[in-house]
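The other protein chains are all here in position, but one chain of the complex has been omitted.
Going by the order they are written in, the chains are A, B and C; count residues from 1 in each one.
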Amino acid sequence: MASPKRRLQGLVAATITPMTEHGEINFSVIGQYVDYLVEEQGVKNIFVNGTTGEGLSLSISERCRVAEEWVTRGRNKLDQIVIHVGALSLKESQELAQHAAKIGADGIAVIAPFFLKPWNKDILVNFLKEVAAAAPALPFYYYHIPALTGVKIRAEELLDGIQEKIPTFQGLKFSDTDLLDFGQCVDQNRQRQFAFLFGVDEQLLSALVMGATGAVGSTYNYLGKKTNQMLEAFERKDFSSALNYQFCIQRFINFVVKLGFGVSQTKAIMTLVSGIPMGPPRLPLQKVSREFTDHVEAKLKSLDFLSFTDLKDGNLEPCS
Amino acid sequence: MASPKRRLQGLVAATITPMTEHGEINFSVIGQYVDYLVEEQGVKNIFVNGTTGEGLSLSISERCRVAEEWVTRGRNKLDQIVIHVGALSLKESQELAQHAAKIGADGIAVIAPFFLKPWNKDILVNFLKEVAAAAPALPFYYYHIPALTGVKIRAEELLDGIQEKIPTFQGLKFSDTDLLDFGQCVDQNRQRQFAFLFGVDEQLLSALVMGATGAVGSTYNYLGKKTNQMLEAFERKDFSSALNYQFCIQRFINFVVKLGFGVSQTKAIMTLVSGIPMGPPRLPLQKVSREFTDHVEAKLKSLDFLSFTDLKDGNLEPCS
Amino acid sequence: MASPKRRLQGLVAATITPMTEHGEINFSVIGQYVDYLVEEQGVKNIFVNGTTGEGLSLSISERCRVAEEWVTRGRNKLDQIVIHVGALSLKESQELAQHAAKIGADGIAVIAPFFLKPWNKDILVNFLKEVAAAAPALPFYYYHIPALTGVKIRAEELLDGIQEKIPTFQGLKFSDTDLLDFGQCVDQNRQRQFAFLFGVDEQLLSALVMGATGAVGSTYNYLGKKTNQMLEAFERKDFSSALNYQFCIQRFINFVVKLGFGVSQTKAIMTLVSGIPMGPPRLPLQKVSREFTDHVEAKLKSLDFLSFTDLKDGNLEPCS
Partner (left out) sequence: MASPKRRLQGLVAATITPMTEHGEINFSVIGQYVDYLVEEQGVKNIFVNGTTGEGLSLSISERCRVAEEWVTRGRNKLDQIVIHVGALSLKESQELAQHAAKIGADGIAVIAPFFLKPWNKDILVNFLKEVAAAAPALPFYYYHIPALTGVKIRAEELLDGIQEKIPTFQGLKFSDTDLLDFGQCVDQNRQRQFAFLFGVDEQLLSALVMGATGAVGSTYNYLGKKTNQMLEAFERKDFSSALNYQFCIQRFINFVVKLGFGVSQTKAIMTLVSGIPMGPPRLPLQKVSREFTDHVEAKLKSLDFLSFTDLKDGNLEPCS
């Protein structure tokens, strides 16, 4: 059985996998990366080898080594380390789950298989169950991202089956804008201590009001501090400030969305903001252009993203 | 020029078009329908001939007669009556706009054309401008519903062009769950008195927190009172109660979504709740089954949807 | 009952609606257009007010006048004139069908309604039946184009119901690349004299081999002669020549597809090839750029599209 864990809450950074210019994993900067998250961004939970981490572009052995490095470097510094162990092959997913348990991770997360797709919710639950069973002592999170997987089964319709069959189930990473589905996941499970982690960073406020207990995302790598300010304003019921923070964050994300926003862009932005070299992505992604980096740098400056701590209720122009 | 208007705010019911069993418009119950909205649901604004009203299934002359009946019956009872005049044919849309002005409607709304589609935002703005110009004294609302039209141009990218070219522009009906797009519409236009009306009823709370000034939807025909209670809780910063109301409403909508939720279902539910016969829809829709009506009736009873006025902060089971 | 008709076969041009520079219908060139089709392209059947004709961008009264002009000008010159009478409003579709009968058209065609969509095949058949019944003496064609309508019901699954309920049913315009569906429509109805008209011009040869009896398309306005040569080669079992013709046509269409191919482009190309001014499209479409026209003109010249009548079996470079 899973050991009792504090509920995963607050911000969880979906970690980038740093690489060298030749596309090999750059393990050497992960220690520095941990410190940056904790000290500069106030983020103490991480989600490793997910979409942002190019997890599915790595080989199985690379995924194991990356997970191990984060666990080693994060010990005594980070609160919780969740390893994404989803894969197209059930066997490989199980292998990754066992490895996560062995190295002492705090939880595993699994995406729905997305090449051959489960026909119905029972099959999907069975697949998840088989992975969870490979790490029976680790909290299990289901990673719901229908736009990427093409698996259109609503999360709310899965939860009964998941709870029945997966005793280690601890929560959901919900990466979709369907807040009826998300709301009903929360509503139907309020008695239990599940984590309802929202995964669409640019509209986190809309999920907080619907009961989100935390968030997993790529932008918390470099906007963690600012997002934490939004969380605090929300917590103290200062909605006007919370909205100001949200809009400020949206202005940046909206800017990048228009240029094209994905993992390649995230690596470049993080390099720019943190100063830690994230390197290029691996194929099938490609390094962003110098032009992109220049545009983003100018935007970051114009939004004064280093010092908007003095936002107050009613201030309509928080970032400029 | 448009006469100055109070900003359209609060709930706006997307009206159903009542029909006889033979599919002809049943004008005779519209007066009663007005009274029901005002007295029983506390809803004083309406959106006529939209998706819910089967506007595009009616002939142009029927659309004119329906609009006229609502304006006549609503006079001195309703606050604002917005007529949807969108059509695939620009000429017909202009004809409907002129008619709306002639009968004294309070505004017109237009959907993006969706068979032949505009290539880019400039063409869409031009199309909307040509319709707006046919009713130069009426407030103009853009009806954004990309999932139905297939027009993927983000609302936020349209607003500059719309404001520049359409002096009567007064706001947006935003029927989508992309709250980055919605939030940026609000954020970039906060100095102006536009109406930002959200159109995804089941997650209205998530848009209120993002700055929505009101909502247009089909469920306000029969859940208006309950939704108004949510709005009031939100207004007084009682978020816990607001969320309880939202979840309560979601439970009902979620139930219907699983059975299949569209205009046919809305007609049946409204008949059940209001007692006013809405009749069947017109082809290409079909009357719902007796089984559907029975299921819904039982659900409405189990949620005690007539008397949940005593919800308080922290009460986790508001509807039962 | 429908009067017995020769089966519609061979090429059917989906007619463009000529317009003036101000977007009004230019009736004056329709007579010339008829002569051009017959004399220069060898095309004697037309499909009026379809997608290519911007039928759904016209008002109902405009659609009637356009249909009437084609019937008047085409008398004694054209073989068959089919009027597309599909509309979102059943009543308007019926009105158009009655008008088509009154003016002496040779058939009507109807698209599936595509805003509010039929749930299942029975409802779609009922919708079509109600339109067909408004013109009980006219041959009826179902216009299948799932990519545009979003109605995913396979044609093959409709045919039994259509035949049972619509005595005037004469055939299908099949605008999709699913040749299993198309093939099974043909296979299951080979005893009857239905027209199986293919609507994806750029791969007509692939449908001929699957049993197509004809084709409806926009490119037959200006590539009718060349396509007729392909039909003749196919007819005499000279497959090598037929493929040469098909590839030659594909080279041109492929070129335009890469630039963006729709009704606006068709109007420009037809103006270029025929010399008859088709004018700009109406909003929500926009006139193509001068640059597009220049590119297309150069391509037409490089393919020598005026004189490739001497293609023979085995000649691998028919168009240059």
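Assume a residue touches a chain if its C-beta (ideal position, glycine included) is under 8 Å from a C-beta of that chain, and two chains touch if they have at least 3 such contacts.
Note that the structure is a prediction, hence the values are computed from the model and not measured.
Identify the visible chains that the left-out chain touches across the whole complex.
Counting the whole assembly, the omitted chain is in touch with A, C.
Identify the residue among A:P113, A:G171, A:G224 or A:G279 that touches the chain left out of the display.
A:P113
Of the residues C:E92, C:E130 or C:E202, I need the one that contacts the missing chain.
Hidden-chain contact among the options goes to C:E202.
Write down which of A:S57, A:N221 or A:S241 is the residue touching the left-out chain.
A:S57
Please give every residue of chain A in contact with the chain that is not shown.
On the chain A side, contact with the omitted chain comes from 51, 54, 56-60, 62, 88-92, 95, 112-119, 123-124, 126-127, 130, 148, 150, 260, 262-263, 281-286.
Could you list which residues of chain C touch the chain missing from the display?
156-157, 177-180, 183-184, 186-187, 190-191, 200, 202-203, 205-211, 237, 239, 242-243, 246-247, 250-251, 253-254, 257-258, 316
Simple rule for what comes next: only the chains that are shown with their structure count from here on.
Enter the minimum step count from chain A to chain C; a value of 1 means the two chains touch.
Graph distance in the chain contact network comes out at 2.
With centres defined as the mean of C-alpha atoms, identify the chain lying farthest from chain A.
C
Indicate the whole-number Å distance between the mean C-alpha point of chain A and the mean C-alpha point of chain C.
Centre-to-centre distance between chain A and chain C: 50 Å.
Counting only residues that touch at least 2 other chains, which ones in chain A make the list?
none
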